[in-house]
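The structure under discussion is supplied below as structure tokens; questions concerning it will follow.
Every protein chain but one is kept in place in this view of the complex.
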Amino acid sequence: MVQFLDVILLTFLAVVAFAAVRMRDLFGIAMLLGVFSFLSASLFVVLDAADVAMTEAAVGAGVSTILVLSTLAATGKTVRPRSGRWKLPLFVTVMVGAALAYGTLDMPRYGDPSAPIQVHPIAKHYIEVSPQESGIPNMVTTLLAFYRGFDTLGETGVVFTAGIGVLALIGRRRRQDGTAAEALGPDVVAERHIIVRVVGKMMIPLVLLFACYVQAHGDYGPGGGFQAGVIFASGLMIYMLLFGIDAAERLVPPSVLQRLIALGLLIYGGIGVVNILQGGHFLDYRTLSSDAAHGIHYGVLGIELGVGITVTAVITTIIFTFTGYLRRGSATQQEA
Amino acid sequence: MYDFAAFLLLVAMALSIVRALQGPTVFDRILAANMFGSATVLMITTVGFMIERTDLVDIGLIYALVSFTGTIAVLRYVEYERVMAEKQAKRAAGAPKEQL
Partner (left out) sequence: MDMALDVLSWILLALGGAVAVLSGVGLLRFPDVYSRMHAASMLESLGAFCVLLGLFLQAGFTVVGAKLAILYVFLLLTAATAGHALAKSTYEAGVKPYERPGRRTDSQLGEGSNG
């Protein structure tokens, strides 16, 4: 049954991807990309990768959709007419696809017990040793945060860089033209959408609380810093969508967000430095406590907190920056 | 027992994909994507019980909360486009700036 599910879901993915490429209306494509993300998360669930499925669920349904829609609102809704030259692009695509398919022939078959990843002794070592050594039942978290902690530091650095890049390229909101401001202003929402506003106000604390639960529960089930950060940012986004970007920026000022972006990464790297000062290696959490297992647990909790803070701040900054760009009004709206 | 329910939910997902590809208006597509999301939540929960990993219910919870955010974002976008189009039309008709 699981293989059958795999085949069906992959077929759906292919159909949706093909339709998304062929469609002319950019908004329809945004909807299809949302569907694509749901399908990807289902595939990850069927492949028994719960942490990845959780991250895809948190990012694809909310944040990605909002980013695409902000871009559509700032630019335009229709695609430029196609150029009509199809032979050369088709040839290049087929050649690249054939080369990739030929490359996969050398890879081990799916689920092959003699594949290097299954056979290498380090995999057995992690599976057998990690629950006792660290006291954390979820092996994925132990691997990400302790055994491969340096990689995760790099990943957090990538998220940090993304936030800095968006800030550098698009920048802080400066109010120029008032027309776009009225469309997004609080009066548009407050008096016209009472039901959504009331229910939204009820949902925001639930979402934020659930984000804290996912952050803390990363040791025992799927979860952790990345997912929790995205869910927390989604809660703040509900507030922004319902009450306008002015109110949202009063709630979480961009200056605070910028400091939080750096704070999360500092916490992560700081724990590593503390480990060095206590006589161990960088990011060797066993020095944090007299009992090695407790030390690892404290270290994992600490760095997950750092990751969560950075991810929340970066995603919120990106969303605010993209939406704030609309306030300045695009050129077409000002000319007409 | 879980297989049968998962299969039926897959059928429902396929039908909503067809509507998402077809839907003449934009709201058909939003509706289809919303229903696809709900069906996915139910399917992920069922598959979680099927492969003996019941903590996948957390993923369903995340989807239920986050797809609400996505739907609100989509509807605000549609409203934004409509309000901007109206302003555009009024400006083209020559109304003074204070009336916009």
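Going by the order they are written in, the chains are A and B; count residues from 1 in each one.
Everything that follows uses one rule, which is that contacts are C-beta pairs under 8 Å (C-beta built on N, C-alpha and C of every residue); 3 or more make two chains touch, one makes a residue touch a chain.
In this text the structure is predicted, and so the values were computed from the model without any measurement.
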Contact partner of the left-out chain, one of A:A49, A:A74 or A:V199: A:V199
Residues belonging to chain B that touch the chain removed from view: 1-2, 4-5, 7-9, 11-16, 18-19, 25, 27-28, 30-32, 34-35, 38-39, 41-42, 45-46, 49, 54-55, 57-58, 60-61, 64-65, 67-68, 71-72, 75, 78-79, 82
Missing-chain contacts mapped onto chain A: 193, 195-196, 199-200, 202-203, 206
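Here is the rule we go by: only the chains that are shown with their structure count from here on.
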Cα-centroid distance, chain A relative to chain B, in whole angstrom: 19
Contact set on chain A toward chain B in their complex: 1-2, 5, 8-9, 12, 15-16, 19, 25, 27-28, 30-32, 34-35, 38-39, 41-42, 45-46, 48, 50, 53-54, 57-58, 61-62, 65-66, 69, 72-73, 77, 179-180, 182-184, 188-189, 196, 200, 203, 206-207, 210, 214, 217, 221-223, 227, 231, 234, 237-238, 241-242, 326, 333, 336
Complex contact set, residues of chain B against chain A: 3, 6, 10, 13-14, 17, 20-21, 26, 29-30, 32-33, 36-37, 40, 43-44, 47-48, 50-51, 53, 55-56, 58-59, 61-63, 65-70, 72-74, 76-77, 79-81, 83-84, 87-88, 91-92, 100
